[in-house]
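The complex is shown incomplete by one protein chain, all other protein chains being positioned as in the whole.
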Amino acid sequence: MSITYLNAIREAQRHLLETDQRVLIYGQDVGLFGGAFKATKGLAEVFPDRVMDAPISEDAIVGTAIGAAIEGLRPIVEMQFADFSTVGFNQIANNAGAFFWRTGVPVPLTVRLPSGGTSGGGPFHSQSLEAVYAHYPGLVVMTPATVSDAYSMLIEAVTIDDPVIFCEHKYLYYHLKADTLEPETLPAGKARIARTGRDATVVTYSAMLHEVLEVAKELANEDVELEIIDLRTVKPLDTDTVIASVARTGRLLCAAEAWPWGGVSAEIIARIANEGFHLLDAPPRRVNAKDTPIPYHPDLWSIHRPAARSILLAVRELLRI
Amino acid sequence: MSITYLNAIREAQRHLLETDQRVLIYGQDVGLFGGAFKATKGLAEVFPDRVMDAPISEDAIVGTAIGAAIEGLRPIVEMQFADFSTVGFNQIANNAGAFFWRTGVPVPLTVRLPSGGTSGGGPFHSQSLEAVYAHYPGLVVMTPATVSDAYSMLIEAVTIDDPVIFCEHKYLYYHLKADTLEPETLPAGKARIARTGRDATVVTYSAMLHEVLEVAKELANEDVELEIIDLRTVKPLDTDTVIASVARTGRLLCAAEAWPWGGVSAEIIARIANEGFHLLDAPPRRVNAKDTPIPYHPDLWSIHRPAARSILLAVRELLRI
Amino acid sequence: MQTAVDTWTNSTTAPTSARLLEIFRSMMTARLLDEKLAALYRAGKIHGGVFLGKGQEALSAALGQALRRTDVFAPLIRDGAGRLAFGETVVEALRSCLGSPQGPMRSRDGNVHRGRPRDGYLPMISHLGAMISVVGGMLLSRRLRGRRGDIGATCIGDGGVSTGAFHEAVNLAAVEKLPLVIVVANNHYAYSTPIEKQTACRSLVDKAVGYGVQGHTADGTDIVDCCKVIGEAVNRARAGEGPQLVVAELLRLCGHGEHDDANYIDRRLKETTIGRDCLDVARETLQERNIMDAEAIAQLRAEITREIESAVQQVIKEGGPDPFAHDWCALATRRLADPPL
Partner (left out) sequence: MQTAVDTWTNSTTAPTSARLLEIFRSMMTARLLDEKLAALYRAGKIHGGVFLGKGQEALSAALGQALRRTDVFAPLIRDGAGRLAFGETVVEALRSCLGSPQGPMRSRDGNVHRGRPRDGYLPMISHLGAMISVVGGMLLSRRLRGRRGDIGATCIGDGGVSTGAFHEAVNLAAVEKLPLVIVVANNHYAYSTPIEKQTACRSLVDKAVGYGVQGHTADGTDIVDCCKVIGEAVNRARAGEGPQLVVAELLRLCGHGEHDDANYIDRRLKETTIGRDCLDVARETLQERNIMDAEAIAQLRAEITREIESAVQQVIKEGGPDPFAHDWCALATRRLADPPL
């Protein structure tokens, strides 16, 4: 058996619908059509009342899900693309994000954001918005990088009593496969050491994990061993795991697909520079997308985003090799 | 004569309307009423066609201004509160921000965001959103801290061919006064050394500058001299000025009113940790608001935001004094 | 009415004396409480602002009174009267406005941003229109869980109707045929902006047909008309006829907030029927109908004044929050809170 990242997301939702009557899926075309990416395919047939098509109204979709969550349901909103969540931004950031703190009533809402770049996606079907949501208080932001995490973390997201922004990567949907769905035992908020190494720590998440793993493989040939941390959740950030790793390696690189200004990389570096300053043997670095909209042409796109090649360069500079 | 920060913003707009036929002010209640904060008071009387009341439609207000800017006007949009710009977020971030890059046609649009906390403002009338806008490519983000900057930078914002997010601080509106309106000679993108010192560099902007100045005064009594940098623009960030200062002081603290995750403080520290690592004699630190919505009660609010008192503590820790 | 919308309804069900009395009491309490809040604001005891409902009490109270305690209610800025009619106590209102830690918002939020979601009473966020879809979601949830018979009600102004949030939420409610009553208080101004700068339609109720919902209009200054029209809308929603859009004409007889003298309001408008003070109209109505005489009204007024005064004393005595003991965690799941930076 081979299961894709996308299958994992669908199976997680199936499992949730089966085991928890409070789970509701709401979004454009998620019903019989199964969603733009087929992440809900086959679910409306089995759970016709709890897999609902929505109008093109992101603000009201999120508002509706907030209302349902307040009343005790566990709604999962599918945005058709992460990029369109900007239209529902106010409801997510200001209504969902502040509700528990203001009222003491939890809003167990999960917003699935099909995120990140794919070839030909262009400026408005490629965005990675984890930093925008992480900046606002009251939200948990997840960025699964593996098939197992896509499955386990989505299930966990729905059980969490707070609004969770679930950034699933579109590039991984079909490209990433696993043989089995191993239930993940690490809880939300804990990073995973995806590879151990002694020479430098590379902190990453989502699709970039796989680029970094490639770099590590290549450098292993030169007897350079990277330690790779997959953050899994970007808010909260598991600073402890990163610091412990930097304590071993003395060097830190952050690689993320999002824009640089105020992104996950900046936040990680700010924390490690503060809490782990004396552990660092070299200036901490980051590799991010370029600070422009995401280009349409595949050749521009593959330069705009970080990839094994540009990450390798940065690691070499970090290690002066 | 004594001129407030708010007066300066009004006078800048008057000057712009007088000297540039292309300037248009658009926003809720900005016409004869003069705006919720009176930042446009008296302008509609003189320029009835170019100071226009808008419906409660932030998305369409920004979209309209984008259209006007494409056609060669120089619109200034007043949001009634920065917090409400979340409803116009998509137009600002995705339409205005990407337009020049996509088409080569500039969008000389200024969005004025009455920002920051005031006593009793509460969760939705107190936000500082500079980081959210700075994360997106294609936008310039200004955060004036002085009366002169409020004046000069707003004039400069309107002459810039790109969308400028102008974060003006509501607390400074009435509290900050100057004797004269000295035209500022520093261009956008350049930080100002607001105070020279040898012991530590404190990087800040907007209302926090005045808290930091207070701390510096207090510490001067103990023969501790802080160097204070007022960023003025947070995108672009004037890393050079900060690095040059850290080269002198060896220590860095960032103080900002916004939430911590991915904020200006994180971005500054990430840059200095990278580019000025060997200049640092101690771990760089930051002081930000707490990571919760902004509280309504004045006593909670004054603890939630950074202030002279909490900044002083952080400086002492930074200097181990 | 000017439109030919065939969903137009005008019930003639006469409201009972008991209902009118309840509504009147909430109106009077709201008016006196507003005056007290304004005084507290001017005395510097309330920071930020106070937003008053003067002139809109009949409409607001009629709505609050028409709801059952199991319904959902999301009031807006000028709904002090409706909040009271829906069950809020004067003490609770004051606790929120004064930022008491014993209020439902526990000093964290205040003034009009107050509620108790567990009791179906939603605290607005400031962004106009944002609560409508939240009410819709609560109703959808109840339907899914098989809980029938409850309705939801929410309020908006003539300005709030221009928000995208309003549009999306009303449309969604119509598609799902939710039992939602949307009451538009058309006070002809949004802050200083007159309705001509807000919409080009002849009447806001003309929007009903475009959403496929039923539309109603009411004279917002007349307690009886408000009571009838809202009663009718509430009944229809409860009967499963889908969303009901009620548009009431009135004026705000005060500033946008206590800081605003509202001198932008057209004098001529004030002299029309919609410029009447609904509290005066209600008083006359109650007297005409022999529900209450002048003396009883004066007594009621005195009684409410005492209630408010003692509530103010109590809430001020309760004191403010202890910021150093405050729990600064924005998440229900504490273990997922980022450590303080």
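We just call them A, B and C in the order they show up, numbering each chain from 1.
Everything below uses one rule, namely that a contact is a pair of C-beta atoms (placed from the backbone, for glycine too) under 8 Å apart; a residue touches a chain by one contact, two chains touch by 3 or more.
Just so it is clear, the structure is predicted and the values come from calculations on it, not from any experiment.
In the complete assembly, the contact with the undisplayed chain comes from C:T163, out of C:N111, C:S126, C:S141 or C:T163. In the complete complex, the residue from A:G67, A:P260 or A:G276 that touches the missing chain is A:P260.
Check C:D206, C:D219, C:E249 or C:D338 against the missing chain and you find that the one touching it is C:D206. Only one residue from B:I66, B:A200 or B:A314 touches the chain missing from this view: B:I66. Taking the whole complex into account, subunit A touches the unshown chain at residues 28-29, 31-33, 36, 53-57, 59-60, 81, 83-84, 86-87, 118-125, 260-261, 286, 288, 290-293, 295-300, 302-304. Residues touching the missing chain, restricted to subunit C, are 3-4, 6, 162-168, 171-172, 174-175, 177, 196-202, 206-213, 242 (touch as defined at the top).
Annotation for subunit B: contacts to the undisplayed chain at residues 24, 49-50, 54-55, 57-73, 75, 90-91, 94-95, 97-106, 137-138, 140, 160-162, 188-189, 233, 235-237, 239, 271.
Here is the rule we go by: only the chains that are shown with their structure count from here on.
Chain contact topology: the protein chains form a complete graph, every chain touching every other one.
Computed centre separation for the pair subunit B/subunit C is 36 angstrom, with centres defined by C-alpha atoms. Centre to centre, using the average C-alpha position, subunit A and subunit B are separated by 30 Å. Residues of subunit B found to touch two or more other chains are 83, 86-87, 123-124, 261, 286, 291-293.
Of all residues in subunit C, those that touch two or more other chains are 105, 108-109, 113, 125, 127, 164-165, 329-330, 337-338, 341.
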